[in-house]
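All protein chains of the complex are present and in place, except for one that has been dropped.
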């Protein structure tokens, strides 16, 4: 049964990677709200009335940019967290798992820095590495699960 | 190994909290589609042609509002579900877990009520409580995982 072969160190590394990136995404979400407050520009009319600001739609560029960074993070984190957990539960190799987690953590941190800092080449490269990690880990996990099933 | 110390009652409470909030988010998603149909205002040209309505972009305010409520729910539910499952799998304390789950369930329910009912102060407070639950549960889970690993 897959569960019993789970590697505790891999679980720990995967969990910490996921927690760190979750907190990063959470703070990006809060940063869109905080930036709206600082600019006194609100997407909801009731917020503008409450906080004596302007009702603007769409968001100002900087808010929209943090929002895009946040959304891109969540889109990729969802797939990493789900496919990664399946990889760990399927008893995936710890060494390969450490590499997936490390590469994803670095790539997604650089992606945030590049998006907020308007560095498009770094952003594309960081996104691509994160993309490749999800593909590799998913195919690796899928292969393992099929092997466990028919092996 | 973390898995074996999972508390069954905590798993149950966490799972039920997550299922209830998933169904809430699912119905908010369906409500955007249903409201477009009721207003005969569609974001896709082919829907407008099919259902004899208007092709509007962006969505009418009420559809956009349900959409924002839905998106905010999913953004927070993703992080709660992922970090919460890691907390449960890591053998987190049941009592603290019950508090995290209860507070998150109440906060996110109030958030939906406040967003749809245009009550900005309640919405901000509910969002903040949900935010703090994710931070606390993630740090608590991360701490536990590090302790398990080196302990």
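Order as written gives the chain letters A and B; numbering starts at 1 within each chain.
Everything that follows uses one rule, which is that a residue touches a chain if its C-beta (ideal position, glycine included) is under 8 Å from a C-beta of that chain, and two chains touch if they have at least 3 such contacts.
Model, not experiment: these values are computed from the prediction.
Touching the chain that is not shown, out of B:6, B:64, B:96 or B:113: B:6 (per the contact rule at the top). Within the whole complex, the absent chain has one touching residue among A:48, A:83 or A:105, and that is A:83.
In the full complex, the hidden chain is touched by subunit A at residues 1-3, 65, 68, 75-76, 78-79, 82-83, 85-86, 89-90, 118-121, 127, 131, 134-135, 138, 141-142, 145-146, 148-149. If you put the missing chain back, the residues of subunit B touching it would be 3, 6, 8-9, 11-12, 15-16, 18-20, 22-23, 25-26, 29-30, 33, 43-47, 50-51, 70, 74, 77-78, 81, 85.
FYI, only the chains that are shown with their structure count from here on.
Centroids of subunit A and subunit B (each the mean of its C-alpha atoms) stand 16 Å apart.
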